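A short write-up of the structure that comes next.
The complex appears here minus one protein chain, its other protein chains still in place.
Residue numbering begins at 1 within each chain, and the chains themselves are lettered A, B and C in the order written.
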Amino acid sequence: MEKTTVNVISKPKLKAPILIEGLPGMGYVGKLAAEHLLEELHAKKFAELCSPHFPHHVAVQANGTLKPLRNEFYWARTDGKDVVILVGDVQPVSPEGHYEVVESILDVIEQFNVKQLFTLGGYATGKYSKAKPRVVGVGDHALLKEFRKHGVTVEKGGGPIIGAAGLLLGLGRLRGMRGICLLGETHGMVVDHRAAQVVLEVLVGVLGIKIDMSALERRARETEHTLDRIRREMELRARKERRREEEEAWYIG
Amino acid sequence: MEKTTVNVISKPKLKAPILIEGLPGMGYVGKLAAEHLLEELHAKKFAELCSPHFPHHVAVQANGTLKPLRNEFYWARTDGKDVVILVGDVQPVSPEGHYEVVESILDVIEQFNVKQLFTLGGYATGKYSKAKPRVVGVGDHALLKEFRKHGVTVEKGGGPIIGAAGLLLGLGRLRGMRGICLLGETHGMVVDHRAAQVVLEVLVGVLGIKIDMSALERRARETEHTLDRIRREMELRARKERRREEEEAWYIG
Amino acid sequence: MEKTTVNVISKPKLKAPILIEGLPGMGYVGKLAAEHLLEELHAKKFAELCSPHFPHHVAVQANGTLKPLRNEFYWARTDGKDVVILVGDVQPVSPEGHYEVVESILDVIEQFNVKQLFTLGGYATGKYSKAKPRVVGVGDHALLKEFRKHGVTVEKGGGPIIGAAGLLLGLGRLRGMRGICLLGETHGMVVDHRAAQVVLEVLVGVLGIKIDMSALERRARETEHTLDRIRREMELRARKERRREEEEAWYIG
Partner (left out) sequence: MEKTTVNVISKPKLKAPILIEGLPGMGYVGKLAAEHLLEELHAKKFAELCSPHFPHHVAVQANGTLKPLRNEFYWARTDGKDVVILVGDVQPVSPEGHYEVVESILDVIEQFNVKQLFTLGGYATGKYSKAKPRVVGVGDHALLKEFRKHGVTVEKGGGPIIGAAGLLLGLGRLRGMRGICLLGETHGMVVDHRAAQVVLEVLVGVLGIKIDMSALERRARETEHTLDRIRREMELRARKERRREEEEAWYIG
């Protein structure tokens, strides 16, 4: 395997499908959202992608067997819509690898005449916020207008969109594909089902897809408990620190 | 996109044009100077360059849309001179990428019979100096003589010229192109319109191009205010530090 | 040498051989086990592999001569079984290099119709444990069952298997090869003949190969002495540290 390789398992007949991408990234937000969607839609795998630009290891699964690292393409038909879902274990390790893999992904979906791309991810705030996470959108002007009606905040001149979520849109546009990137606010260092939930809710809302969200909601509540616990511990530590400083001030003063 | 790719939008008929390069670098000096020039000359874009050696992200623009990272070629005709201006969002991430992109740039400009190259950049001093920044020149012997008359300091045996500003001249010479690199003294960590102004003034002076500098002068004054503020804060901090040390010396002594 | 290159010295006629891999890694466990095996089986070298993805140096040997870095293929016939043993000085320096070299290795062994792979390595615990190291197995389900009978612990959902030990199994499966990775518990920063011994004992036990283990046992005892010494020094240091803390507490209290 000198180059990124795609193994096509089957060739589903799809009618103007959209792509929904959720590869690993900040808070695993995109991956969690896309994986929930493909489970609820009973999506079927039709292609696998391997790359020498992936990390040089294999993953150990729950039953002790090994799993080579891959990106995987699934498809589903729901509410009259055809959907291609891209998920995976990893993203490439080098910039050059990112470009090669994204071009391979675009080669695959171009064959199915994909014209719209929705890439999902997280937006790191570094805060353990209690408030409902915002969903930030960047990308195609017309699509942004539509998503804004569903509560998406349009990000103006923020930081760059790194990895597949950004490159798919940038390089896809050169092939006539249009799309937007939806980013859920997340701490950044915590696996965040809550951010995944809000991102997915916005997406299915706009697309008019109906799915059961209960499993994701349950996990989102667990994420909330985790965040609560961390927040309380940090406040406790901060209070102790302040008291210690006051006592020291007393002695020194 | 396995390799650096150039998308030629139009083929202007140019008469012995010169190249002026201003890609991002130290203090953004070259980029600011070249972008001001292309705005004032109402230069037209005729080619775009993408590369898998660029960083693996896309930029978010002021209106929330995305912009793939590019280097861009513009052209203009002014005072009887044809000018090609090269600007862009980024430079490559690896040495190998730098060589590949610079060769692609040279391939483009060779078609237009470019024989003279002017690369613009900053020269980091690490100082928040109040004095007018010097413009340092390195490169072709005959050109340096000419620029010295316009106040350019010839740098003798200094540090290397890194990235496109240096490689364009080095690899260009192997194709019979001659040129110099003009570097404006700058702090290094501050976006510096002031250094951009002095570099551009020297360049248009030697080339005999007349442009309106007022917009750049205005921004240069803002840079000056920023530098003033940082300088004052640092002096204040240094004075406090000295006083604290004197007080401690009093107690200990 | 633009690509990984294999120099085939001879083409032994082998009957459904298995591959045993022991390249350098954690605690040198796999390398030590595989090298002991090839010495005891008087295995013969039949191919050498060089790669531009290896580190850019040459090794100095005990007699002052130089040795280019290589991976080496040996073969042996024992107890009616044909065995290919892969050992070497290094592994590649980049992920891309790992993929290229592992594919080259698979190209070689595929010619000999290898269907089973046994990759050997260490499993870092960071502890200077006195207990007999466990041997952990991951990989093919049916093989794991067999090895479990010989005392191998099946690892469920642990960390990834990095380098050739993992990639050979992952990429080999795409070519119809099945195998497992045996990892001996080891500190991680100490060359560990003891872990090599337990790994090799399990492997030859399952395969029904009989070899003299005395040389490896001798070196394993040396490793044990080294570990004992480090453990005692660390305990001594910890005790001193505790006493110092108690004394300080006395004064401060």
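Operating definition for what follows: a residue touches a chain if its C-beta (ideal position, glycine included) is under 8 Å from a C-beta of that chain, and two chains touch if they have at least 3 such contacts.
Quantities reported herein were computed from a predicted structural model and do not represent experimental measurements.
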Among shown chains, those touching the left-out chain: B, C
Sole residue of B:Val6, B:Ala124 or B:Leu144 that reaches the chain not shown, by the stated touch rule: B:Leu144
Contact partner of the left-out chain, one of C:His53, C:His98 or C:Arg194: C:His53
Touch with the omitted chain, as defined above, among B:Gly80, B:Gly126 or B:Pro160: B:Pro160
Residue of B:Val29, B:Val60 or B:Leu169 in touch with the missing chain, whole complex considered: B:Leu169
Positions on chain C where the hidden chain makes contact: 1-2, 50, 52-69, 93-94, 97
Missing-chain contacts mapped onto chain B: 92, 95-96, 98-100, 103, 137-141, 144, 154-163, 166-167, 169-171, 173-174, 181
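Please note the rule applied: only the chains that are shown with their structure count from here on.
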Distance from the mean Cα position of chain C to that of chain B, given in whole angstrom: 52
Shared-contact residues (touching 2 or more other chains) in chain A: none
